[in-house]
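The structure appears right after this line, and notes come after that.
A selection of the complex's chains, in situ.
Chain lettering (A, B and C) follows the sequence in which the chains are written, and residue indices restart at 1 in each chain.
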Amino acid sequence: GTTSERTSDQPSAQGAKACKGADGKYVIGMSQANVAEPYRQRMDDDIKAAAAEVPQFEVKFADAAQDNAKQVADVENYITQQIDLLIISPNEAKPLTAVVKKAYDKGIPVLVLDRKVEGDAYTGFIGGDNVQIGTEAGKYVAEKVLPNGGTVVELKGLAGATPQAERNQGFATGIAANPKIKIIATASGDWLREKGQAQMDALLKANPKIDVVYAHNDPMAEGAYLAAKAVGREKEMKFIGIDALPIPSGGIKAVEQGRLTATFTYPTNGKEAIAAAKKLLVDCTTIDKTQTLPTRLIDKANAAAIYAEENPTG
Amino acid sequence: MAEVAALVRMARIGKRYGGVRACREVDFSLGAGEVHALLGENGAGKSTLMKILSGDVTDYDGEIRINDEPVSFGGPTDAQAAGIAMIHQELDLVPGLSVADNIFLGRELRTPWRTVDRRRMDREARALLERSGVRLDPRRPVGELRVGEQQLVTIAKAISLDARVLIMDEPTSALTTSEVERLFVVIRELRRAGVGIVYISHRMEEIAQVADRATVLRNGEVVTSFDPRKLSTAEVVEAMVGRPVQTMFTTPDAATGDELLRVEDLALTPRRHRPGRRDPAGISLTVRAGEIVGLAGLLGAGRTELLETLYGVAPGGPRSGRILLQGKEIRPRGPRDALARGIGFVPEDRRASGLVLFHSILANTVLSSVPQYGRFGVVGRRRERAASVRMADRLRLKFGRLQDEVGTLSGGNQQKVVFGRMLLTAPKLLLLDEPTRGVDIGAKAEIYRLLGELAGQGLGVLLASSELPELVGVCDRVVVLRDGRDVASFSTADSGEGDLLAAAMGEGAVFEQVGGPL
Amino acid sequence: MTDVQDKPAAIAETGGGVVATLFRFQSVFGLLAVFVAAIIFSPRRDGQILFVSADNLANVVRAVSEIGIIAVGMTFVILIGGIDLSVGAVLGLAAVGSAVLMVESDWGFLPSVVVVLLIGLVFGALQGMATSMIGIQSFIVTLAGLQIARGLARIWSDGQGVAIAYGDGPDEAPESFAILGERTFGGLVPIPVLIFAVVAIAAVVFLRVSAFSRHLYAVGGNEKAARLSGVPVTRVKIAVFAVCGLLAALAGIVHAVQLNQGSPNDGIGYELDAIAAVVIGGTSLAGGRGSVAGTVAGALLLGVLNNILALNNIDSNIQLLIKGLVIVAAAALQRLRPTS
C-alpha cells in the first residue's frame, strides 16, 4: 500500500462533507469479494433491492472473484471514479486495509460488511459473528438434538478461510457443555455442495454411526444429505447448516422441506448497509462504528414464515 | 513426341511466393501412358508446378486442362476426383496410424454396416505393398517404419488411388537400388495400363531408365524438353544448371593420413527393443584422416544406426567392442560430447531431425556454433552473420536473405544448411547419412567438391548412402553392411557398383546391371 | 504446446496385435497399482475392507462419472491436437439450463434435456469453428469460451443456484428427471455411472470401428497429411469440439440431478481434472495418439485416489501433496510403455 499519505485528520470521511442531503445524487460503489458464493450474491441482491427504495442512490457493483489483488484494484477504480460512498465486503481483512484507508482518507465514507478490515479507517462495520453462530449451533446440538450425547461429524469450509476457523471454534465451545457428544470426524468440503457430498460418501463409509452432521454452510449440509440419502441413511442422522439464505436453493427452504433439521442465519447486512448509507448521505447523521447483527435459529417451526418475511414480493 | 492424346495440359502457369517466382509461364503436358520426367535444380519449381496440378496449391496463374476440359481444383480431393494422385516429396503420413490406415486414409473401406472394414483394408494393403515389392505388416504404425519404408508406403498409397495421372516427386530418394528396380517394374506396368506419370528425381541414371520424355525447369521456367535416351548426362546437367558442369565426382585422393576412427567389433543390445531397428551387431572399420569411407547396404542394413551409435544418440543398452578416435577409446555420450571431440553428424531426415523449419536460415546455420561467435554468452551478431554468409557462399546456397525461413528453401538447399551447420563446428570426422538425398546434381557436385576439399585438409568422412554411383564416385573405400555387420570392404579404385550391390544383397544374389546409357 | 520429448508409441485403437494389447494393458497399469494400494491402505471394519465394499465402489465410480463423461469428450479434442478449457463452464451452463428450464420455465423432461444438450453442442461447435476456421489456438478459444459460458450461466440464473424440487407443480421439475440420479440393478449401480459407462463404451467402439476416427487420429497426427489425403479437416475439428461440448452438457445434466440444483458455479476447475484423466490415461497432448480406454482408467485412478484419501481422513493439505505426486508418478509410469 501507499504509506505516503497518513492524513486522516479530516473528520469529513465521517459523512459530513459527503452529505448533500435529500436533493443530492449519490453513486455508491459496492466491492464484493466473490459473487460465486451464494451468500455474497444474495448480499448484492439485498443491496440492490434496498437501494431501489432510495431514489437518490445509484449503486455500482464489482466482483473480485475471490482475489485480494483484484479487490484492491476494484476499490482503486472506485476512487478514480470519485464515488460518494464505498460499501465493501472484503475478501480478507489485512490485504484490503490499506486501500480502504486510502478511500477513507480521500473523504469517501466506507461501510465494511461481513469481514472487518484492520485499524479504524472506515466509517462503519456491519456484520455477523461467526464464533457466536458456531456457538449457537453447538448449543443447539448439545441441548436440543443430542441431550443424551452422540456422534457428530463436521464438514468444514475452505481451509484458511476465517469463517471456517470461527465456525469451527464456536461449535466446539457450544458443545462443550455436553461432554457426551463426540466429534468423530471432520473433513473439508471447501464450502461446496459436491465436495460436501463426496466427503460425506467417505465419512458414511468409515463411520457406521453418525447422529449429527454439522456443516459450515448449507450447501455442504445439503451435499451430505444427498450422500446419506444415496445409501438410505438420511433418516438416521440430523443435518445442521449455517447461512439460511432466503433463496430457493438456500437453507431455509431446505429446512422447510425437511432435508436439514436446522440452520442459522448469517445476515447479509445488505438492507442494513443501505440504511446506514442513507443515514450518512441523505440524513446527514452519524452511525455506529460497529453493528453486529444477531443470528437466528431456523427450524421446521419458523422456516416458512421467515422465508416469506425475507422475500416480501415473492 | 506425339502431342496428340495429351491427358494433361498446363499452360502459362505462374506462381509467386512473396518475392520468389517459383513458376513463370510454364507450359507442361502429359500424355496417357507416358512417363514424363521433370528435371531441374533444387528450387527450380518442380514441386510447385506439381502441387498446382494436384490441387495442393490453389492460387496460381494460368490454365490447366484435363482431357481438354479446363479444370480448377479447390483442393487435393478435387484433383483426386479428377484422377490425379501425387506422391509428395516430404512423405506426408500419419505416424500414429497403421500402414493400412494411411494407405486408405480419407477413403476407408467399409463394411455393410458402414464401419471400417479393417480386415479388407489390411488384405488389400498387403497386396498393394507386395506389388511394389515390399514385405511389411500393414498393421504396423507408420511412425516406427524407416524412412525408406515410409517412402514405399506413400508409393503404395498413390498406386492404390488408381489414378489416371500419377505424380511422383522424388519417390526414390530414400530407396536403395533393389527397391528402385521394383518401383520401375511397377511404373512400367502402369504405363502399359495407360497411366500418365510425372517423374521427378535428381538421380540422373533413373531418368534414362524410365522416362519417355523429360522437361527441364530452371528458375521457374521451362528451358528445354527432350528425349532422355538421346542426351548425355553432361548435356542434361548443363541444361539444368545453365553452364557446363565438369567432373561429377572428385577423383579419390589416395594421400590419406593417420588413422582417425577405428571401430572394433562394435555391437549394441538396446535395453528396449524397437521393432525395425537394426543396431550394430559386430562392425569393424577404420577411417583415416583425409579419407572418405562409404557405407553401403540395403534398406535396414544398419547404416543409420551405426552413425547414430558413433554420434552417441543410439538407445541405451550394453555394448561390446571399441570405438577409438585418434587412437583413444571413446564412448560418445551424446551430440554435445561428440561435437566437442570433433565428430559432426548430418542426419538423414532433414525436416524431422535437421531443421527448425520456421526459423531463419541464419539461426539454423549457426545453431551448433553460436556460442563461439561471442563472449560472455552474448551472440556476436556480426561474426555469426559473417560465418553464415561465408558458409552459404561456400555451399553455393540459393536463398533470398538470411532472415528467410529455412522451410521456404528448396529441399536441396535445406540440406546444405544442415551440412553447413556441421562444417561450422570444424569437425575432424564427419558422419553423413544420405547427405545428398533430394539434392540436385549441381549441388551434389558442390558437396562432393567440398568433401574432397575437406578431405584434402585432413578431415575424415564416413558417408552412408543409398546411391551406388555416389559411393563409387566419391569414396576412397566402401564398407558394405548387412544385418548390422560389415560384410565386405572395397577400394573404389578397383571395384564397381555391381560388387557393392552383390555384397549388400548377400551371397548367391543375382545382380542385374542397372542403368542404361545416359 | 508440443512436448516434443514424447516418444512415438503405438496407438491402441488402430494398431492391432500384441503391441497394442500390451499398450492397452499398460494404460491401466497405474490404475491397478492405485487400486491395490487402496486395498492395502483402506480402513477396515469388522474385518471387512471398506474400500472394496460394493457400496463404496459404486460411490467411487459415481463420483468420477461427471469428470469421466467430460474426459471422454476431452480425449477426442486432445487426439486432434487441441484442448478444451471450457468444459467445466459448459457443465455449469448446462446444470443451470436444466434447472431453469424445468423449474422456472416449467418445461418437460425431454425438451429440457434436448435443448440443454443442443446448447452444449452448439457452443462446442462454435469453438471448433473459431479454432479451425479462423485458426486461433484452441487453448485460447476455449479459455475465452470458459469465461463466456460462465458469464452466460450467471446471467441465466441471476447468479444464484436454482434449486430443483420434484413434482407436478409450477416450480417443480418432472419426476422423470429425478430418475437420472437414482440407482438401478438392485440399487447397486447409480444411473450416472450407467450413463458414463454407455458414453465410454460408445466412444471406444466408435473409435475402433468408424472411419471418422481414422480422420480424427490423422488430423492430430499430421494435419497436412490428413488434408492431402482428402480428410475434411475443418469438419472433423468442428465435429470433435461439438461432441466435447455435448458431453460436457450431458455431464451438466447429471450434475444437476445429483445435486438437486443447477448453479452457475458448478464445475469450476473440472477441465483440469478431465485433462489429468486423459493424460494419465496415456493420451499425448501433442495429438494423434491415445485412447478412450486409457482415459477411463485415468479417471478411475483419480477417483480411487480421492476416495482412499477421504476414507483415511487425510488432512486436505496433505491430500493435495499426495495427489500431485501420484499424478506425476502415474504419468511417469506411462513413459514405461513399450515404444516403437
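Just so it is clear, a residue touches a chain if its C-beta (ideal position, glycine included) is under 8 Å from a C-beta of that chain, and two chains touch if they have at least 3 such contacts.
Predicted, not measured: the structure shown is a model, and the values here were computed from it.
> Could you spell out the copy numbers for the whole complex in terms of the labels on screen?
Written as a formula over the shown labels, the complex is A x1, B x1, C x2.
FYI, only the chains that are shown with their structure count from here on.
> Quick one: report the Å distance separating subunit A from subunit C, using the average Cα coordinate of each chain.
34
> Averaging over Cα atoms per chain, report the distance between subunit B and subunit C in Å.
Each chain's C-alpha centroid was found; their separation is 44 Å.
> Can you work out the whole-Å distance between the CA centroids of subunit A and subunit B?
About 72 Å, centre to centre.
> Could you tell me which residues belong to subunit A and also touch two or more other chains?
none
> Show the residues in subunit B shared as contacts by 2 or more other chains, in ascending order.
none
> For subunit A, which residues are in contact with subunit C within the complex?
Interface residues on the subunit A side: 35-36, 38, 41-42, 44-45, 159, 185, 187-188, 193-194, 197-199, 201-203, 205-206, 208, 219, 222-223, 226, 230-231, 247-250, 253, 257.
> Which of the residues in subunit B come into contact with subunit C in the complex?
Within the complex, subunit B touches subunit C at residues 56, 75-77, 80, 86, 88, 92-98, 101-102, 105-108, 110, 115-116, 118, 139-141, 143-144, 272, 274-276.
> In their shared complex, at which residues does subunit C touch subunit A?
43, 45, 50, 53, 55-56, 59, 62-63, 154, 158-163, 165, 171, 183, 190, 255, 258-261, 263-266, 268, 306-307, 310-311, 313, 316-317
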